[in-house]
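A single protein chain has been removed from this complex, and every other one stays in its place.
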């Protein structure tokens, strides 16, 4: 039914193109890496595969954040925590897969437990030797945390800045907790030294390519799901809550449940991103809970354009590519560049790259007196700002289509 | 006083913020099917009274009953809205980034939980209802435009339309004609009188011309309690009302 | 030198302390010369003991110099000198007289190495020697040393000292020192019981330490008495521990208050989520560093005033940077609080990296002025001066700020703009200026917080990061827009944290506090002292 809508709505061109590109990349990049000889001009080196795979995970995380921030106005400064929890769940699976190949050759206990004198496996490590169990945990742990956290916070009507600050407190508390060696998650060193995933060597090129493809496909799926959510009546409700929460309440909607659903879905998406990320970078440690990481995610979404589906993806890819470039070529300037980007985006690109592009395009089209009705239908995610419509209307002579413009009462 | 035949029953309600008594021993009764206009100076407690009725503010003391038997102090906004109390804010509040049609769609009576909304498809009946309301509030030609581009008065109407879509038993309408032209005001009065035929309505308004046009019983609030109640002529003749509100 | 010896001799005579014989100066020199041949620490220690055994107060100088690491051997002739580094070379002084006897390059002399054990031996030796010193502080130090290192041979000199002591408080200490020595002597049990009682009455950790050792090494009545005295001391100390925890909590609270109070203005009053707040604190700390550097190189005498001088400068620097940030970035973002978060986070990265580029990534040294060093005791409660001053300072800043906000026209304008910008503007208040100055005020206060925090924390580019989350917690917990809330928030978080710490450990304690804050916000979404009513929800 939703798929029907997807293919029927030819207007959602941008989403379709994005999904198509992602799926194509999922097939082509691994091919170019595995089947093409390294001497060929088309060869994609393994480290580029690993790098872009990582970016795609970040893009998924940014998309997850955008679902709550862009569409529901919840600025979560704790999405890194959901990402990290998903990553830890996957890391625990990978850790158990090492089996007796650890340095101490202990068949059951991971190395860090051996040298910290753990007598036996802590109860919460049970089950992680099974992929299906770990996969469920990847979804369940972040989802459950988000559900419980959101259930309390949204019910108590904690909003805006307060919510942002307590999400930050949440990730900070988790950071401190995971740093503790007594927690049984490897402390500061985290989980590392992975060998196999589903029986395949994590370092093999083929595995890397498969993980890359999995990331791209998952991202494509996430784009589709996000699109389906925001296009549904619920999605409209989500934006309604963002714009006028009390109005939705007085219409009988439970705004807290509306937010809770989005928050939980978003956390699950973030968790999946983390789970895909860990085998590709080969380590998960409490550093991922750093509040600054979560803030960086916000910037990716902001740069690309919040409240759009493609924006956060573009933002995550661009900022991270920039980060890779700067930290390699101009290491001393990396923080200046990142800091400057934060400031510049908030000041000059409040709608991000995609939002800016849309505004520019709408403006241009409006000036050409194209029918705006058609435009409005183009992408429900990116409503053209009314301000621009008005300014265009001041252009004399060609504004008959929409009838007399009402004067705003200001 | 018997509650049984009332749509709204407030008795001895008080609420204070940081020592300031916004509502002070307020008693007010609205019969089923009645339309009532409430006037009073700024700070008289009109909006706070609406906050109490709609569950936004809990009273410190007093009884608030809806439909004769429902204790409203035990419910929150969403529940109260579902029971059938609709509210229009003083400042028109519509979903500006949605089209007018979507605004109404979100307000339409129906299940209010997440999953039905997620898999919702518009039925023919719903489409008809929306068409009807669009006609009523005279926004039919703008159904696909964003609410943000509407004029102030049109937003007021859209909000009233959203109230109607909710199909409530009781409508609380806060300053519906603020910022409207005279013609629009008359139109609004007509609209409200239409609505009052099969709904109970409370209208808060400063515009005495408009109140006169409605031609209903009037309650004047002052410092959180009822100062005077009766027909508009009776109330405007009341010395105290003249003193605190209408001016000499 | 003659004078010193004369005083020493007179004192010795006055005290009636008859040391076997005053070693002649030549003898002392002969002993001191042995330092040159002592090949290891124990050999050096033997020389120290030999010197101390002479009982001549003249050995104070060489021994003191040795403890300071200032005793050298000239390689050419194996003579021992006190060396004072002066530029590239070392000024050599005679070890007994202290008179200058030439210079030497660093390569011409060898330092006589000391370590902790040796320093302790010297301290003990000097302790006995200074028992008869004129300065009561020296006698107290001597009594203290002898209390901590009891020795049966100390009893006689202590008896003599007690007999001639005129200051009651010093006398009490001497008696305790004597009691300690009695306990390790072979005196009769009755004497020892009396000694245990006397020491038990002292009630501090040193007494506890001594009695624990006695308990382990004695039998019968003395052991029982020691056990009882230990139990007694422990129970009093437990009470003091609780007091100590409260003090630590208050002290931590004052640090939190300082860190958060500027934020209470920029975030609480103006609604700007200023993530660069911590960097303002850092700028204040670096200003202190620069001030101290200038003072060290140019006006060493003013060092104790360095913090006082740094205060206005730190305020100005941070306020100026704040002003630039407000005019350059934040003023475009009013009404979009979440975007101020992003922009100021960017600013904080830039400021951090700028400081790292200018000053380097390493810690910078900011010294404590003498009035902020050390500690004093209230009963068994150790109070460090720097913590006390920071508390006083935090409360002072708070009081001033409160006055500015509530009693000055500027404060009134500030509050007016916050309450209703448009109304304030139409009443002739220049809102842009008020905004800019308010932000500068908040930043400036963060800057002076940096002056105080430089006294207890690292002065590094990361300084601000450590405080930013805590600051936000304090402001949010206390209630945004309410200075008193910030005060109460800071102290309650500090005290709760410090009470949890001994039981849960530092990490878990902090986690618990964070979780408590999250839960608290659920209960009171607008903090401890929230404004209620219609206006705040508009």
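Labels for the chains are A, B and C, by order of writing; each one numbers its residues from 1.
Operating definition for what follows: contacts are C-beta pairs under 8 Å (C-beta built on N, C-alpha and C of every residue); 3 or more make two chains touch, one makes a residue touch a chain.
As a working rule, contacts and distances are computed from a predicted model.
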### Task
Mind telling me which option in "Long-chain-fatty-acid--CoA ligase FadD15", "Urea ABC transporter substrate-binding protein", "NADH-quinone oxidoreductase subunit A" or "Monovalent cation/H+ antiporter subunit D family protein" is what UniProt lists for the chain we can't see?
"Urea ABC transporter substrate-binding protein"
#### Entry: Left-out chain, listing which of the shown chains it touches
A, C
### Query
Looking at C:210, C:295 or C:401, which makes contact with the chain not pictured?
C:210
## Note on the structure
Missing-chain contact among C:35, C:81, C:147 or C:248 belongs to C:248
### Message
For the chain left out of this view, which of A:198, A:321 or A:367 touches it?
### Response
A:321
### Query
Out of C:133, C:291 or C:459, which touches the unshown chain?
C:459
### Task
Mind listing the subunit C residues that contact the chain we can't see here?
40-42, 69, 111, 113, 115-117, 119-120, 123, 205-206, 208-214, 216, 244-245, 248, 251-252, 255, 353, 356, 360-368, 373-375, 382, 384-387, 455-462, 465-466, 498, 501-502, 505-507, 510
### Where the missing chain touches subunit A, by residue
21-22, 24-25, 28-29, 31-32, 35-36, 42, 44-52, 54-56, 100-106, 111-112, 114-117, 176, 179-181, 186-190, 192-194, 202-203, 216, 281-283, 285, 287-288, 317-318, 320-322, 324-325, 327-328, 331-332, 334-335
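Going forward, only the chains that are shown with their structure count from here on.
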### Query
For subunit B, which other chain has the most distant CA centre?
C
### Task
Express in whole angstrom the distance between the two chain centres, defined as the mean CA positions of subunit A and subunit B.
42
### Summary
Per the touch rule above, subunit A residues touching subunit B in the complex are 1, 229, 232-234, 236-237, 239-240, 243-244, 246-255, 257-258, 261, 373, 376-377, 383, 386, 389-390, 402-403, 405-409
### Residue ranges of subunit A in contact with subunit C within the complex
75, 149, 152-153, 155-162, 164-166, 168-170, 172-173, 176-177, 179-180, 291, 295, 298-299, 302, 332, 335-336, 338-343, 345-347, 350
### Query
For subunit C, which residues are in contact with subunit A within the complex?
271, 273, 275, 329, 332-333, 336-343, 345-350, 352-354, 357, 469, 472-473, 476, 480, 507-508, 510-511, 514-515, 517-519, 521-523, 525-526
